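Structure in structure tokens, see below.
Shown here: the complex without one of its protein chains, the others still in place.
Chain lettering (A, B and C) follows the sequence in which the chains are written, and residue indices restart at 1 in each chain.
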């Protein structure tokens, strides 16, 4: 791996360089959790989730305002009003907000209302978007493309880094394979490989990776054990009523229990869970 | 396959609805060829290719002004000056020009200089771009995403159709598989499947599909035999000196010979090659 | 590609070395067709198919006596009695018989009743079986493993060649990919690549590759156009009543029509169809 790339470690002992979203530090001793709904549905929904997150010590909330949907007739997200709701929740609960950005036009309006941009799998090689996110300083969670190699993933991050923004967090969220039982194939060995190649923090999204809520807890534990620097989880007050990705969202009760399950795993690998469990 | 989708056939006998690029009709009795360099390099390069295309009866020229590159440090295309060169060639040789559009901002400047927009594999699910191309009427060659299912491919086309632009041509260009010897895996059965599902013309790009120039002629023949409505070929005066994708470009001499090889295959399946061979 | 391998060409111009099954020559000017049912079901079934094959000039019949089935509770083939039926048909109609061998124990009993052993995809790396087939001289149709690379495919052939049996025919039958609409992904560029690497004949099985009878004709035409040295087709008097792989078998009427469609494609690439069409 050539050293001319900004993502590359200078040597095998070059440590992870932490990236902060709000008060959560990714790439350090803690393993912060980002949780929230696939799509923002209403202020009430966000309030209920936010209260749970606060109670669990989770400081990062995810929620989609604009949704990339395979079919043009699928629910495309509430858009601008959802951003306003997220901004309200952010102020009221002091939560760091992460939301997906799909176009250059959305970057500006989002800027004062959120703490971190998410680039989805379908846009991992939307180079124009990556370049634009490199010209600002808010952190970016970059999701691995559906069939991106690790090298392509790192090159996509390089587009942002090369623009002048060092605050990139990589997110493994499953790759496409022939296996039909899970939505995607979670590549945890890929996470371990990335940790060798780059100083960027690497987090894992077991919700999209599996597409099945029953598998999320086990995969979350495994992600922490493999060395992930954080988790991104889909949680919903009534998962089956989620307007998108219902099958993979866990309930707030399950999220609570999961925090307790992850904590000892984090400690087993010499880290702490950033949240209630770690108190 | 529900009939509510604009891409869908009304029934198994619903014919392909032709889409025209310049004087070339895709989806009819002819099998037109689109040929040209991966990247526009100079006016001289384009002149030399254009003269060959004219001599071969090929009326559509491809050439990249903006190049989506995996690494931010790769050659990104000549940009605006390349568009000007393409526009010059277009006027001088009366060739229809196809070039890749990567951003919304490029749509306008391209509009008067080209005849057809190409959406590359990496942008197949750049929904914002698809929507914008749906709001204008120039034809769009939509390339299949690197690991897109046929259903996702058709849904991506639907984004353009739903916007009001019926002029979409699908392009199979190989999908990602585990096989390392070819750059991608050409899915010709997928072409036959698409022809059952949609009235949209389907063309094949054997250059990107294989990544090896020695395989291009055989795959071009197979594409015509399977029922493809056209071919897109990378050709270069001195392939090994191509600034991008050198391994897969064929020489102008090989292009000449290939036209002669494809013609009888086209006739064997009841069609004509649009070009010299068909005279 | 090192020349120490027996499968390898001595140079790019080293021609295909033909392999004969009965009177059919694979790897020469003809493109012979092998057709028949997935499973041998009854003597009546075989009679009906045999008569059609004779009428169409097809001289090779396939039919499974032992079936490798994913589930232990699936139909496993009629076994020994099926071999007897095949032997009867062979004598009565002077057809060359190809059937799948799954175990070393089956090699002996098959020997005098058939003309060619078939090694199925699941056994492509059953090295013990390959070695045993290398110690006898009857031709072997070796099917590509479900996710075998071309290199692994060639090495599997080498096991047979190294044992002393030069009569190996490679068969591309689709590889596993993420695409759900077709049973497998037919890799025709892989066929072109194999033809560069080896002097062994390469045939194509569009039935297993697609798993959909409507796609078989187009893929058969494409296989011939890409340079395949033969075809293997599943045909059944009443396809929907086939005890196995019903969705992919074509009717005898469709087989008849298909021969007429393939013939001009074979001629377009400088070959002849071995069968009625070629008269």
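Keep in mind that, in the parts below, a residue touches a chain if its C-beta (ideal position, glycine included) is under 8 Å from a C-beta of that chain, and two chains touch if they have at least 3 such contacts.
All values derive from a computational prediction rather than experimental measurement.
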{"item": "Touch criterion as defined above, residue of C:20, C:99 or C:123 at the omitted chain", "value": "C:123"}
{"item": "Residue among A:72, A:120 or A:190 that touches the chain left out of view", "value": "A:190"}
{"item": "Of C:176, C:195 or C:212, the one touching the omitted chain in the full complex", "value": "C:176"}
{"item": "Interface with the unshown chain - residue positions in chain C", "value": "68-73, 102-104, 122-123, 125-128, 131, 146-147, 151-152, 155, 158-159, 162, 176"}
{"item": "Residues from chain B at the interface with the omitted partner, ascending", "value": "147, 176-178, 180"}
{"item": "Chain not shown, touching residues in chain A", "value": "147, 149-151, 174-175, 177-182, 185-193, 195-196, 206, 209-210, 212, 214-215, 218-219, 221-227, 261, 264-265, 267-269"}
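As a working rule, only the chains that are shown with their structure count from here on.
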{"item": "Chain B and chain C: spacing of chain centres that average the CA atoms, whole Å", "value": "34"}
{"item": "Averaged-CA centre spacing for the pair chain C and chain A, given as whole angstrom", "value": "49"}
{"item": "Whole-Å gap separating chain A and chain B, where each centre is the average of the chain's CA atoms", "value": "36"}
{"item": "Contacts with 2+ other chains: residues of chain A", "value": "147, 176"}
